[in-house]
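First the structure, in the form of structure tokens, and then the observations on it.
Just one protein chain is left out here, and the rest sit where they should.
A, B and C label the chains in the order they appear, each numbered from 1.
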Amino acid sequence: MTILTHNQWSAISTRFYKLWVVTIADRHGWQLAVFITGALLVGALAMWMLMSVPTRFRKPIVMAVTFLGGLILALEFLISTDTWHPLTDFLPAYGNVQMVIGSFALLLGLVNLFMIHAEAVNKRTRGWINSFAFFVAFFAIMIAGFVKDYAAAKAVSGSADSIYTVFFEGFLMPLSSTMFSMIAFYIASAAYRAFRIRSTESALMMITASIIMLGLVPAGQYLTSGLPGWLYWLRLENVSYWLLTSPNMAVQRAMAFGIAVGALATGLRIWLSLERGSFFDRQL
Amino acid sequence: MTETMAGWLAHNSTSIIIWCAALCTFAIYSVLYAENRFFRLFEHIYIGLASGYGVYITWSEILGPKWWIPMIYKGQWYWMFAAVAGSMFYFMYSNRHVWISRIIFGFFMGVTAGGMFRGFYEVYFPQIGSSMKPLAPGGHWGWGTVSAVVFYALMFSAMTYFFFSFEHKHPVVATTAKAGRWFLMIGFGAIFGATVMGRLTLLIGRLNFLINTWAPQAESDTRRIWLALVAVATWPRFLWLRVSLAVLAALLVVLLVIYFRRRQDLKQKATGTQD
Amino acid sequence: MDILIKLQKIDRRVIYALVIVVLMVPLLLQPKGHPKLVTPEVHHAFDVIDSVPKDKMVILSSFWGPSTESENGPQTAALMRHMLMKGIRFGIVSWDQAGSQITYNIGKSLEQELHRRYGVRYGVDWVHFGYKLQNEAALRGIGTDLPTTMEREKEGKLVSTLPVMRGIKDFHNIGAVVEITASGTLEGTMTYTTQPNGLKLLYCPTAVMSVEAYRYLDSGQVKGMLNSAVGAAQYETLIGMSNVTTQASVTTWTLSTAHIFIIVLILLGNLGYFASKKAARRQGGEASND
Partner (left out) sequence: MGDITPYANSAVYVVEGLLVFFILFKIISARRGRELFIRRIPGLSSLDEAVGRATEMGKPMLFVPGIGGLTVVGLQAMAILQHVVQRAAKFLTRVIVPNIDPIMFTISEEISKEAYTSEGVPEQFDPEDIRFLSSDQFALAAGVVGIMHRERTATVLYFGEFFAESLILAENGQAVGAIQIAGTPSITQVPFFLATCDYTIIGDEYFAVSAYLSRQPTLLGSLVGQDYGKLLMMGVIVVGAILVTLQATLPHLYGLAWLNEHFLKFFPRPPGQ
């Protein structure tokens, strides 16, 4: 079941390709500057036109762009040819464009972080020292990174590299892994003060959890290593492996089929902008 | 001058890193005892470092090589349109034109949603396929049949639990759904055990650093500092250093006495007015 | 019985202190070598990497960051060490900003350690593609056209100019894809990188993500798995490090004590809970017949 054979596809795409090459040939020197400012002007014009679009056309535009964004990946899969077709060749470039545009969103999170901390520093509210420390840390590692890469003098970039490494391995890595490791303390205190076996359900869950926890570590294997040969299947590591690969696998797959259909439903609702209703209208 | 600094930094950077890492670990764990300024300060340093590092790495490994270099050095001028599209994100902050940011957010959400068709095929068709387990593998009925029956019983009862559009009145459906919730507990028990193991591994990683990396480093450093102190205290060569240190110490003591005396007066005046 | 009830009211800081003390004992003792047990999925992972031919490359697709370094770090190091020792070419791409620096440091320190015996060099035996923003088309691009998708490596040179990339164009030259992650990114890699091109996929998750992967091992979509640091320790046993003490092996020994400690805590907590409920019922009983 094929719509267009491979050479028909390539015939069409080569014609487009020639047209494309002429318009986007590389420019250098002053020509480059002209083309870049030209592109900037065209972009600014587009933004201005977008701003003056009447409200009743806004929702259709957002719906159309959302739909088109997904169309390329959907068609790339749904159009079936025996060998290959240009949409697949287009994906690496499509990925690069998404990567670049997406990276510009990095400063989004920073804008309100800067607003909050700048306000704290200006108004000297309680704990403004912390906001000041935020700025120092922010610019210190950024400047060390850039100086490390772009400094001319070997010694300057060498010492910047050492400072950058101290900031990264001495502060950023330990802070983030320590922050995340705190949850182990909360689990321990919850284990003693909050995990209650109140019903058969929680009993079943706790027994399974204990077997699997013991089955993965040497202590568990040692506990049941005394069992004679023919009882090997009662050894903790084997019971834990069976639990994980048989009942747990079946149950995870049951939940997965629910998530699979759920993901398809959510994807459809987003792709076709079907999310409507009292709360969603206000936000999306 | 920078050569000596670069040399010293390069030489000592490992011990500096270990000491800073230990300091950060103690600062964050101090919140376990009680909320304190030390923790609050290092938390903000963490957020600052993470964001600053994000800007540096995004430029040096994406925007630089994939946008700036092709646009400026290779003459591909059309990359400027990517910057224009990227600027649409920031309309989120304007109250009149916030809808323009929804265009670019919509585009990225659409791209993710567009992949659902291939996603369903590549991930779940093999799952459906491998769920078709023969009741008599290899043509003979035996242990294979038992494990296949166990598999089907568990999977179908767990799936029945998640049906919402018809009532669970019929006894067969109701008991299957009840059994389904019990079998789900095995799955959640596995997740519980695995999560406990994962979180403990992270904590063990930090404690291992403190005990097996920082402690020996601290030990050798204190021994070196101790030897230096003994040298300063006893060697004749450092006489002038000993004298200046003594003077400094005396000055410090005097300042401290004055400081505490004044704090005492302030406290008296405050309590005095209250009575 | 009333001790258990009184014990219910312990301050949580006492428990925190107990956790530190219990975990410090095995860490101070530093038990030598690796535990013996190796689970089947780690064996399969080892066989897949070991059988990658000379003309193919292995892609390490790393999604993790510094917060799960104690779980994903040992996995990355064990795999890199095995491939550097066996002379299997590999490239690592990091979809996490800070993860890009950590994985680069792991690679560099291993390169220094193994350079004398195996003559491994950056750009010839292994390459780090640097940080890339995660998106569907880029994941697909790994299979369809690796050099265009990756374009430049971490140190800024064009990827196509490196000797390690000679003859590497698309999925025909990729021996295996290894996903090292701390979040739910497996479906994306399967959808875009490995399933469409029929590539072998190995999975190195954090422990919490490992539970849902058994259904992919059953269906063959994932060929092998290293479950957190315990899986990394088992892999290190397979590459001949069983009598060396590494972070992964120390973690596995310490987890033994830690797991028993947590299970004891749960039991004690529940005994106290039932004791206080029975005591309350007895008081209720006495109050009703007074």
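In the analysis below, contacts are C-beta pairs under 8 Å (C-beta built on N, C-alpha and C of every residue); 3 or more make two chains touch, one makes a residue touch a chain.
Note that this is a predicted model, so its numbers are computed, not measured.
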Using the touch definition from the header, name the shown chains in contact with the chain that isn't displayed.
A, B, C
Option touching the unshown chain, where A:7, A:52 or A:80 are the choices
A:80
Contact partner of the left-out chain, one of B:101, B:195 or B:208:
B:195
Using the definition of touch stated at the top, determine which of A:9, A:35, A:138 or A:195 touches the missing chain.
A:195
Could you pull out which residues of chain C are in touch with the chain that's been left out?
12, 196-198, 208, 212, 218-220
Name, in rising order, the residues on chain B that touch the hidden chain in the full complex.
35, 117, 120-121, 124-126, 128-139, 148, 152, 156, 159, 162-168, 181, 184-185, 188-189, 191-192, 195, 199
Interface residues of chain A toward the undisplayed chain are 1, 77-81, 88, 183, 186-187, 189-190, 193-196, 198, 201-202, 205-206, 209, 255, 257-262, 264-266, 268-269, 272, 274-280, 282-283
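Here is the rule we use: only the chains that are shown with their structure count from here on.
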Make each chain a node and each touching pair an edge, then name the shape: line, ring, star, complete, other.
complete
Consider the two chain pairs A-B and A-C; indicate the one with the greater count of contacting C-beta pairs.
A-B
Centre-to-centre on C-alpha atoms, which chain is most distant from chain C?
A
Where chain A touches two or more other chains at once, the residues are 73, 96, 98-99, 102-103, 168-169, 172-173, 176-177, 179-181, 184-185, 187, 206, 210, 213, 216, 244, 248-249, 252-253, 256
Where chain B touches two or more other chains at once, the residues are 32, 50, 53-54, 57-58, 62, 66, 111-112, 114-115, 118-119, 123, 127, 187, 190, 194-197, 200, 202-203, 205-206
Seen from chain C, its contact residues with chain A in the complex are 8, 10, 12, 15-16, 18-19, 35, 37, 39-40, 65-70, 98, 101-102, 105, 132-133, 135-141, 144-145, 148-149, 151, 211-212, 214-215, 217-218, 227, 230, 252-253, 255-257, 259-263, 265-266, 268-270, 273
Per the contact definition, I'd like the list of chain B residues that touch chain A in the complex.
2-3, 5-6, 9-10, 13, 16-22, 24-25, 28-29, 31-32, 37, 40-60, 62-63, 66-67, 71-72, 74-90, 92-93, 97, 99-100, 102-104, 106-121, 123-124, 127, 131, 147, 150-151, 154-156, 158-159, 162, 180-190, 192-197, 199-200, 202-203, 205-206, 209
Interface with chain C, chain B side, in the complex: residues 32-33, 50, 53-54, 57-58, 61-62, 65-66, 111-112, 114-115, 118-119, 122-123, 126-127, 129-130, 187, 190-191, 194-198, 200-208, 211-212
